[in-house]
Structures are given as structure tokens and as C-alpha cells.
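Here the structure comes first, spelled out in C-alpha cells, and everything after it is commentary.
Apart from one protein chain that is not included, each protein chain of the complex appears where it belongs.
What follows is chain A.
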Amino acid sequence: MSRPLHRLLMPALVALLLPWGALHAEDAAPVASDPALEARVQKLGEELRCLVCQNQNIADSHADLALDLKKQLREQIAAGRTDDEIKTYMVERYGDFVLYRPPLKATTVLLWAGPFVLLGAVAFALLRRLRTRAARAAAANTLSADEHARARALLNGEEKQV
């Protein structure tokens, strides 16, 4: 009786413990020994698109090119280049496409301003619509003098006398 139960429970126990083990596993050691440098590589890498796997940044990607570019980042940071200089280096080679936040230029104005323009247009349309509706409702609600008199009478409970 206890054997089958055991068999059932063991995998469940293992399954429960596995994530615990994964949580406590050591992260892969950074390639460069300097954690500050590695943090900068990570931060810059998150701003740069991997061109091989286009919906990943190069910090996340393990594509060959991304690894090479991370190596470039490491070397250039170690050589004392600023973030802007490194980004310029990347843009010179791969174009604005490599940046997850493209610069504001004539060709990208629509990209940056588009959502706000759209929001503004919709807000304007909504406002106008609400106003006309309110005006129409107000117009519909105006009563003639006769109706006013009748309403007053109703409110005073004099309906029957009318």
C-alpha cells in the first residue's frame, strides 16, 4: 500500500523542490571581473537592439553578433568611452534601428508625436461630441410655460384639481 503512494509522492516532491534549487542556483559569473563595468554593459545592452533577433536587446540575446557587440561594449567602456560615444559608434554601423529609443528627427517626429497627436484628436472629438449632446439635451429639456405650470402643479400635489 505504501509503495504506490511513495511512487506518486516522490515526483511531486521533486517537482516542488526543483524550482527551489533553480532559485538558489548561482547566476553565471560576469565575463568581466569588474561588476561596475558589467552593470554598464548590461544597461547599454538593454538600449541596443540585436539585429539578428530583432525583438531582443543585445543584453538579453545570445546570438553570435550580440555576444560580439557586448564584447565591443566591454572593450569600449574599459577604454573610457562615454555611453553617448558608444551609441554613436553603434548607430554609425547599424543605423538608428539599433537604438530602442530612436532620436527625435524629421523622419521620426511622427513616431514620437503620433500617439499624442492621436490622443489629442480623440480628446477633442470626444469633447465636441459631449458638448453637442449636452446642448441638445438642454434644448430638449426646455418646457413651455404651460408645461411648467403643470409640473409645478404636479409637484404641489394639485394634479387632481387641474
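Methods note: contacts are C-beta pairs under 8 Å (C-beta built on N, C-alpha and C of every residue); 3 or more make two chains touch, one makes a residue touch a chain; residues count from 1.
Convention: contacts and distances are computed from a predicted model.
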| item | value |
| --- | --- |
| Among "Xanthine dehydrogenase family protein subunit M", "ABC transporter permease", "Acyl CoA:acetate/3-ketoacid CoA transferase beta subunit" or "Thiol:disulfide interchange protein dsbE", UniProt-listed name of the chain not shown | "Thiol:disulfide interchange protein dsbE" |
| Selected from A:Asp64, A:Asp84 or A:Asp146 as touching the chain missing from the view | A:Asp64 |
| Identified contact with the non-displayed chain, of A:Leu37, A:Val91 or A:Ala153 | A:Val91 |
| Touching residues on chain A - with respect to the absent chain | 51-52, 54, 64-65, 68-69, 72, 91-97 |
